[in-house]
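Since the structure comes first, as structure tokens, the remarks are kept for the end.
Removed: one protein chain of the complex. Kept in place: all other protein chains.
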Amino acid sequence: MNTKDWKILLVDDEHEFITTLAERLDLRGIPARVVFDGESALEAIAADEPQVVVLDVLMPGIKGLEVLERVKRSNPHVQVLLLTGHGSTRDGIEGMRLGAYDYMMKPLNIDTLIEKMESAIDYARKSAKAGQ
Amino acid sequence: MRKLVALIQNPLRELQSDVDEAVSPERYTLLRRKIIGIMAAAMLIPLTVMAVLNYYEHQNAMTREIQNPLRVLVNKTKNSFELFLTERSSTVSLLASAYSYQELSNERNLARIFNVMTKEFEGFVDLGLINDQGLQVSYVGPYALKGKNYAEQRWFQEVRLKGKYVSDVFMGFRNFPHVIIAVQHRSEDGQTWILRATLDTRQFERLIASMSLEPDADAFLVNSKGLMQTNSNAYGKILERLTLALPPKTFEPAVLSITDPLGREVFLAYAYFPEADFVLMAVKPKASVLKTWYTVRGDLLFIFVLGVAAVLLAAVRVTDVLIRRMKESEERRELALRHVEHSQKLSSIGRLAAGVAHEINNPLAIINEKAGLMNDLLAGQPNFPVRDRILAQVESILRAVDRCRGITHRMLGFARRMDVSIEELDVGEIIKETMGFLSNEAMHRQIELHLEIDPKLPRIHSDRSQLQQVFLNLFNNALAAVADGGRITGTAREVGDNVEVSVRDNGCGMSDETLKHIFEPFFTTKKGKGTGLGLSITYGIIKRLGGDITVESEQGAGTTLTITLPIGQREVQA
Partner (left out) sequence: MRDALFMGKLTASATHEMQNILATIRESSGLMEDLLAMGGEDFKHAERFKKGLRVLAEQVERGMALSEQLNYCAHAPEAGPAGADVNEALRALTGLMHRQAARSRVGLELSPGRTGLRTALRPVEVMEAVALAVEAALGLLPPGSQLRLCVEEQGGLAVVRLFAPGFEALRETPAWTGLSAQARSLGIGLSPGPGGLGAVLALPRPVA
């Protein structure tokens, strides 16, 4: 599995969390950009389209689900993995309805996250091909 | 008036509508007035009717009792009068036939006869023989009446016609009241004569005196023309006109209730004489004879007033108690409702708390990532002296985060119970999750929690959080019922179109009385604590979800609460 050419964007207002996650992914050879709010996320996606966005649902400013909706409109091939708190299955399900690829609960299991990223990238490639 | 009729026809409904509809603060006053009105009416109407009937019955009985002796007395006295007159006239009759005209015309003979007669019979004043020409042939008595001619007098005509005559009381030549008895005798040779005797009316007074009446009573003789034949205390002297109207003619003694000229209410007992032109009358004022009745009537009235007062007092008292109870229970209900409302309002603090529980995920996620990173960093490193010991700590942290994950998951599962939605659910999983909350308490109290969940249990359409609440209540009840070291068993299985979940405990059980009320709001067996909303809320939720709940319990043996939930999505009741 070649992960070097994966393009991942991580979005969460919890700096420590998301930077540490990026660091751990980096250790596993997965490059990931990090932004800390919805606005920056939309800018980053517009500037350089990632394959997968890992997006926290609860953020100040533009909410995760709103970012998801806008991304899905502007960049339909981008796959979104939602991060929700425990017990907010509803947010996850709502996100799926809005076009998220999957959702995960915090705290994360990094191996599960990577598995989901991989299948999302696979799906993104296929859908991009089908779309062409 | 119509309202009153409606009130009487259906008092409870009227009251009910008041309770339901009236919202003004005066509704208790209104209700109180109505209840008192109805109660007073219900008790006073029969009481009054009875009192009135009793009054008239009593009055009649009393009247009869007073009238009867009076009637008897009048009858007896009338008989005495008749006997007196009959005896006297028979005597005169006998004398007339026993002696010849010659014998009687001899004044010495007549005097002897008169002497014997007055010895035998009281009341005779004089005796005279009158020939068929109306001339008094011989006379014995205190007056000088010999040679007087009676041919033109009415009584003479009458005795010639009828053969016998008893006069009214009259003054006549003698100028004092008297009655004459005249008998005509016809001898075998065709000669007729008349023997005439005068009676002193003092005899009449004596007969009346023998009636021994009370001083305020009165008795007298009167003739059919309304002339007094004896003296009366109140209605005229002898030969004066009677001041009372003459009553209808009857020979049987009768009693009338009249008002006399003096304005008194009186009983008038009277009887006409068949043989003479007399009416015997006895008058008794009601006031004196009804004295006892008036006392009785006073007693009756007193008792009636007392009864009415007692009834009113009782009605007011009972109503006050009733209203106070109602007020209290309403206040309690309001308080309880306010509590309920309040616990519902708590949801905003609950939501805030849920927000905090969410937020706890953030430091946990960071700790998780940091520890994970450390783990990663250590993994790629060759051994150094404390590597394994550090690794052990990192792993311990990761395990700790895992445990925290479980805790927040549980907490948030409950915080979510405010959201209502129907989804496809695994009942078994919800039961397991719910039981997880109580495992700490169960472990602490060494209570054995046992689950028997059919692995092939179908998924149902229902509300997750509401079911969590239901199971939580059921398990919580069971926990409250069992002693330390007890056992609680939860089972879930498919029965027909339903999933049946039962929670059985081997606790204290419930009395029949408790069982009867267990699903009522605000019922609680835990004195002093709790609002008793547990099972009624459970009941309400289950009903809303289209299911049912039953309870079996035996005191000392334990309780089984069983709920059935429809598998399919049934019409959810509002």
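When the chains are written out, they are named A and B in that same order, and each has its own residue count from 1.
Keep this in mind: contacts are C-beta pairs under 8 Å (C-beta built on N, C-alpha and C of every residue); 3 or more make two chains touch, one makes a residue touch a chain.
Predicted, not measured: the structure shown is a model, and the values here were computed from it.
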item	value
Absent-chain contact - pick from B:364, B:431 or B:488	B:364
Given B:322, B:377, B:422 or B:515, the one touching the chain that is not displayed	B:377
Of B:386, B:495 or B:557, the one touching the omitted chain in the full complex	B:386
Listed residues B:315, B:394 or B:457, member touching the removed chain	B:394
Of B:147, B:355, B:485 or B:568, the one touching the omitted chain in the full complex	B:355
Sites on chain B contacted by the missing partner chain, in the whole complex	338-340, 342-343, 345-346, 348-350, 352-353, 355-357, 359-360, 362-364, 366-367, 370-371, 373-374, 377, 381, 384-387, 389-390, 393-394, 396-397, 400-401, 403-404, 407-408, 410-411, 414, 437, 440-441, 469, 472, 476, 530-534, 537
Hidden partner interface residues of chain A, rising order	16, 20, 60
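In this section, only the chains that are shown with their structure count from here on.
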item	value
Sites on chain A touched by chain B in the complex	14, 16-17, 20-21, 23-24, 27-28, 58, 85-88, 90, 105-108, 110
Contact set on chain B toward chain A in their complex	354, 357-358, 361-362, 364-370, 372-373, 376-377, 380, 401, 405, 408-409, 411-413, 415-416, 419
